[in-house]
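For this depiction, one protein chain was excluded, whereas all remaining protein chains were kept in their positions.
Take a look at subunit A:
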Amino acid sequence: MKMSARTPAIVALAALALLAFEVVAAAQGTTPFGVGRAEPAINPSSFGPLSGVASYIAVKQAEIYRLFASAMRQAAHDPTAIVTIIGLCLAYGVLHAAGPGHGKAVISSYLFATRETLRRGIVISFAASLVQGAMAIALVGVFALFFKATAAAMDQASRYAEIVSYGLVALIGGVLLVRKLAGLWPRHRLASAGGVAAGHLDDGTCCDGHAADPRMLQGKFDLRSAALAVFAVGARPCTGAVLVLVFALAQGVFAVGILGVLAISLGTGATVGLLAALAVGAQGLAMRLAARRSGLALAFQHIFEIGGALFVLLFGLTLLSAALISGPASL
């Protein structure tokens, strides 16, 4: 019985570790022209409900871009252009978040690790997207508007934000992992030593009351670690949002740029929220399936929590090392 609970756990952790290293971390840095940050990303795969939309957009990209550019030029004297901008930004946010950005991976894994509720998962997703938008507005507002900073200086600031963001992601993963393991081992020892009723883990008989326990124990910390996760994901402003703001600023319609970025945030939040809901749902389904078999539910709970925390940690470390290697912009 011990074997059957542990072997798959090891398999699951190994698979998660591999998944984390699927992260494409190489060549993160600037564009071929030496200014403007290129975004890091996890390895994309070729399935998903948006593939038709994506291929259409890829073909029409230059046209869509020109539509956006001309709308931005007209925004100062034509309010209908603002509607076009908001619509395009909303769509960009939805599709961008569906791509290989780090936000949804971190948030989904975080939700696995902490076993948050559906509602909190969605709130966390939207909060992270809004923080990300706010960071872009702050970056451009402070650096471009007030300090008249150069593109290279803004690249540098973005790079520091990236490093802070990825460092925090790794930190959250580490904290979740340590907290989980610290809570696991003493009880494990207790269980094998003397058979304390609430302490058993993989002896095949699960108690109903146990599942609610860790949530109550962790409830106090959850808000703090959730806030940290929101900030970790949001700290790194999205390149697209920065570009929209800078372009709006150049056209003298910074306020329109801010509206556009808020639309991007809402779109991003919607997609990340949907994926977070899927993550919470998948976990719930697995737990319910497992609950039919005695003893499995608890094993699954541990696998999800440890796996999720490990994934967040490895993901953060991989992105962090890539960001540190990529070096400063060269102006």
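Things worth noting here:
In this section, contacts are C-beta pairs under 8 Å (C-beta built on N, C-alpha and C of every residue); 3 or more make two chains touch, one makes a residue touch a chain; residues count from 1.
One rule holds for everything that comes next: contacts and distances are computed from a predicted model.
Considering only "Na(+)/H(+) antiporter subunit B", "Beta-ACP synthase", "ABC transporter substrate-binding protein" or "Succinate--CoA ligase [ADP-forming] subunit alpha", the record for the omitted chain gives "ABC transporter substrate-binding protein", by its UniProt protein name. Per the touch definition above, the residue from A:Ile82, A:Ile124 or A:Met154 contacting the chain not shown is A:Met154.
Across A:Leu95, A:Val164, A:Leu184 or A:Leu228, the single residue that touches the chain missing here is A:Leu95. The chain not shown here is touched by just one of A:Ile258, A:Leu296 or A:Leu313, and that residue is A:Leu296.
Touching the chain that is not shown, out of A:Ile122, A:Ala226, A:Val242 or A:Val261: A:Val242 (per the contact rule at the top). Although one chain is not displayed, its contacts with subunit A can still be listed: residues 4-5, 8, 11-12, 15-16, 19, 22, 24-28, 30-36, 38-51, 53-59, 61-62, 64-65, 69, 72, 92, 95-96, 98-101, 104-105, 108-109, 112, 144, 147-154, 239, 242-244, 246-247, 249-251, 275, 278-279, 282, 285-286, 289-290, 293, 296, 300, 303-304, 307, 311, 330-331.
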